[in-house]
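Just one protein chain is left out here, and the rest sit where they should.
To keep things simple, chains are lettered A, B and C as they appear, and every chain counts its residues starting from 1.
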């Protein structure tokens, strides 16, 4: 028995998401960060690794060097690689890591485009490695409880889903100068979308995760509200799901005063539920002409998926870092027992659906036709995906 | 100086909205209900009127009788008629009342279809009477404050509007047996829409009222989720406004557990605001990277339009009846001083825009084309309307 | 069948509570204001009455004149008198009204001191009239639902009650200049207490009303936080109730930013409940290690006492005016059927307990002893009161 060993690519000085990954990975004491290539500048990368108390010999100047050197180690080589770079590097890094035989946990969106995501799946299958995508919000215990209640039929047939992800941090020209903003608004680094790729994809993932349904048709209206931008900063997508639900997805990065206000309402023909990241330890269940119920983390009967992701007793709020850590928690369980039971880890299927969501919404937005079939590449690819479905 | 005299048509035993109108009309002690034709059954009408302590001689067996008899009275004839019947009677009653020279206050939607609304406008202009439409929610003081803040530029240029009006009371087949439900789901009595005509039109009115902008294009997705219904019970409409804002309107009568959860978010490029009928005495203002502000009824500096519609000091919540009474309050001021300053009363313009909203969304929903121009009948009608614009 | 006829004493130009009483009395169309003595200045009184559209002959120059003249009328004399003057006039007016045989509805506190309240009870019993005290907050439907749930045992044995009534409107010297403030801080007009007499007494009434228990012992700490005041503007009272519950009552008029934030938490050994005037249409029920339930006005099964005081369907918020109107609603039912079933109207018992609360807390606050028995005058008075208990 030992901790799993993690190497990180990206996440150097000033990066937001790299720090989050490091805290999340190590929170449960099951994973240890042992090496990294934190910056494209070798000197910065090494200095930064040392500041994290890593062994200097495992602070690498490039990801290629890291993957190569780690592959050469015998007894203490890494078990997995965390990819926390801008989007355009996700695929080449994941590809190389997989070819070296390392398991991968990647920030989202999985790749720069859908083609890469499909290629990535082939690599994963060929090399038989494990892959996780950090759709953080599905790590919240009450999101898992929500999914469980939908799946077991507490809400009846799902008829409507409203999911919103408003932010305001890109509401003006002045906001574009930060490191975070500049690459997201640059098509070469971010891909064909800013808002949908950055947060819309979280919202669509959350809707599919909780409902257990898949988007089959969309009608999209993406906007670029601030002059001079090349990518969308706001948008609304009407949704139809494979078991009949209708939906609306609203994502925005120009909604002033909204912080990170992801929230979802799922309406069935027996009951409905509401969850919001601003109050993440709570799930509201509503019924026809009855009192509503507040389901809270740590209180009363919760499903095993929720319970397995709660660390504190009732009334001790857990937050974003803990939700993020739950992705690592479940992935580390999967790695220790890869052939065993199904773990609740977002993986390559979600990666492909996410990239498809981005490409489909951008295409649909440019069309004068209302409804568009949600395509996931070629029929052969679809067949492969179907085989995996649980 | 005397109270204004009101006659009511509709609103007999078991009617919800008739009672609301009676309370609202008389709340401020400026209007007195003196007569009525409360039911299509003459006997019931008279009995009901007596139960309201009306003079039996003014409890009429039909609206025709009421309008005719009241017109014959000299000193104490009514000043205005309140129409609170199902939709299909709105126009014929309003027409007759106007032709007898009575002012009219009507429940919404104004008529059964847009053509009637346009005809109604002509009658109003010809007979020079005053007409009010009870778009109740614009009677809330904090809605007026919201409008004021948008109009005076506190939010900057408006870029996005999200308005929702979810209810759950028609979520199942079983809900259709009530009196309220049965006429709303019957095209002969309700018109071409249930959900959009009943509540969607409130949401579109609220969005236009607060933003000071008009809808110019729509993309609509109306649903009938419960089998066997002839009209929509749910829908989403994407919106474009004449000064550039984008928007989403979500209305639903099958969202289980939602009571009457009308709420709106308006985002500008300087600030944003949020208002919800569940907490109607509060307005939330948000700013870029600053603390949000809670504007509350009775607290601090409010605009004169808000102040003129508040009856209680801070911390004494006012609700739906008071908002409804504010429509009557402003209409009674208008009637006493018809040539004076502009009063904040929803009138025939809102009636026409509302009927146009219903017809346009139904048409757009049936189309495979994404965007549709929001039409208000013929160019000549549009010209008349433009002349009235403030 | 006719409306009940009401005469008002006090409540002239600029008075807050007089206007509230007029709206509340007439909201349900069962009571009509027909006369008044609105001001101690006869000219002002008459002008004000005329502005309310009263018959000039029934706009009186003094309360003595009003009571005398109304008593002389045959067919249309008033049924009841509403007393809405400053505290020091409550008793003399009530006394005269009772001696003329009029029913009385009085603003609280009932009198200037406990002795007057006890004398008042004797008058009421002697003249066999009906008396109501406007403890407004017990008029909220969800407060009635709360009481019902406690009484029927849903919470088990009550162990703890926390009631708060914070306001901030007297937080500074500058606030004292208003009409409302100046008499409340003047012992000659207000009695021996400001904060406890004005709002503490509402809180103690609410605690006794919901819990069905009576305060038996107190420990009080009243404060005068603003220099130069002669009366308390803040205070905390520890409570013991007759069936074993402990409690805390916090009332304050110097809690800046608090509007009228009356709220109560009642803890039993099976469940607990929370209610707040800021969100009055909602009652929160909590259970040991189970989901909490949100009980909302108009939703699901409510007790008959709640239902009888609700005017709007679910999701149409009712507020302070409606709660106030419920006191009049129940009193008018009582007057029409005085020998019938028990109506839920706060009366002389609550008046006496309220005055006792004020006197006991002021006395206890001045003592260095911790606990004080809650005294209601002499043993004989107590015996009389016991006889009335339901």
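We adopt the following convention: contacts are C-beta pairs under 8 Å (C-beta built on N, C-alpha and C of every residue); 3 or more make two chains touch, one makes a residue touch a chain.
For clarity, every value in this text was computed on a predicted model and none was experimentally measured.
S.K.: What shown chains does the left-out chain touch?
M.R.: Every shown chain touched by the left-out chain: A, B, C.
S.K.: Kindly state which of the options B:67, B:295 or B:348 is in contact with the chain not pictured.
M.R.: Reading the full complex, the residue touching the unseen chain is B:295.
S.K.: Pick from A:19, A:127 or A:270: which residue touches the chain that isn't shown?
M.R.: Touching the chain that is not displayed is residue A:19.
S.K.: List the subunit B residues touching the unshown chain?
M.R.: Subunit B touches the chain not shown through residues 285, 289-296, 299-300, 314.
S.K.: Write the list of subunit A residues that the hidden chain touches.
M.R.: Residue positions of subunit A that touch the missing chain: 1-3, 16, 19-20, 22-23, 26-29, 50-53, 167, 169, 258-261, 277-280, 296, 298-299, 311-322.
S.K.: Across the whole complex, list the residues on subunit C that are touched by the chain not included here.
M.R.: Touch with the absent chain occurs at residues 159-160, 162, 164, 166, 168, 171-172, 219, 221, 223, 225, 234, 236, 238, 246, 248, 250, 252, 254-258, 265, 267-272, 285-288, 292, 367-371.
In the analysis below, only the chains that are shown with their structure count from here on.
S.K.: Per-chain Cα mean versus the mean over all protein Cα atoms: which chain has them closest together?
M.R.: If we average C-alpha coordinates per chain, B lands closest to the whole-structure average.
S.K.: Could you put a whole-Å number on the gap between the CA centroids of subunit A and subunit C?
M.R.: So the centroids are 56 Å from each other.
S.K.: Mind checking the centre-to-centre distance between subunit B and subunit C? Centres are C-alpha means, answer in whole Å.
M.R.: 36
S.K.: So how far apart, in whole Å, are subunit A and subunit B when each is placed at the average of its C-alpha atoms?
M.R.: 43
S.K.: Please list all residues of subunit B that touch 2 or more other chains.
M.R.: Within subunit B, residues 258 contact more than one other chain.
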